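Only one protein chain is missing; all other protein chains are in place.
Up next, chain A:
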Amino acid sequence: MKILVPVKRVIDYNVKPRVKADGSGVDLANVKMSMNPFDEIAVEEALRIKEAGNAEEVIAVSVGPAKAAETLRTALAMGADRAILIETDETVEPLAVAKLLAKVAAEENPGLILLGKQAIDDDSNQTGQMLAALLGWGQATFANTVTVEAGSITVARDVDGGLQTVKLNTPAIVTTDLRLNEPRYASLPNIMKAKKKPLDTKTPGDYGVDITPRLTTLKVAEPPVRSAGIKVADVDALVEKLKVLGVGA
């Protein structure tokens, strides 16, 4: 079985994002970028499945600018076998990414596509689901544990109030949640060797996919600054305040 792992280059999770003055988006000039943490968990899970002897090849794929090759190199350094970069400088929405991934899946015939449940930049949480619909495959989102058997995959999903276990026939789509695993550090020698692993560069045109955005962003704003609270003298004053605010019963 092959495993396809889509990865996205996003603003590093340690960086405090700044909104552009014109409200058109987040300022990414000279900001550290790295692999979406949920995707890193997906790469780790794919590697564990391969190391357990349940997959032969792990292929990382990314849609984005030329710099996204660095993110693919990270996946290769962690242990992925090869990578595909679908290069574009245009804004790509989840639907466009899902359409491109469906084309890649048609070429590569993976038994499993493992991807992050969402990217930490736009928090869309759509690509995996759209991809499942386009391919007509079963899907398990928000994976907490993944168990691979012959012809099927059992996934315990993080849902409100506990875990829901589902069984999928392969090929299948699984999106990863935070508790699935703790990704490894790419070793320094493997970072050096990653340069020698194959990385194919394609364009959306090669797959005949129209990636024109369907959505328009109206405005991006910083979260409102929390205003200072007040101190009340005693419980009676607190209850009184809550009543005034309409919170009390």
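One rule holds in what follows: contacts are C-beta pairs under 8 Å (C-beta built on N, C-alpha and C of every residue); 3 or more make two chains touch, one makes a residue touch a chain; residues count from 1.
Throughout what follows, contacts and distances are computed from a predicted model.
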Hidden subunit of the complex - UniProt protein name among "Putative ABC transport system permease protein", "Acyl-CoA dehydrogenase", "Assimilatory nitrite reductase [NAD(P)H] small subunit" or "Peptidoglycan-associated protein": "Acyl-CoA dehydrogenase"
Which residue of A:G53, A:G136, A:G161 or A:P189 touches the chain not shown here: A:P189
Which residue of A:V5, A:A77 or A:V209 touches the chain not shown here: A:A77
Where the unshown chain meets chain A, residue by residue: 34, 70, 73-74, 77, 185-189, 191-192, 194-195
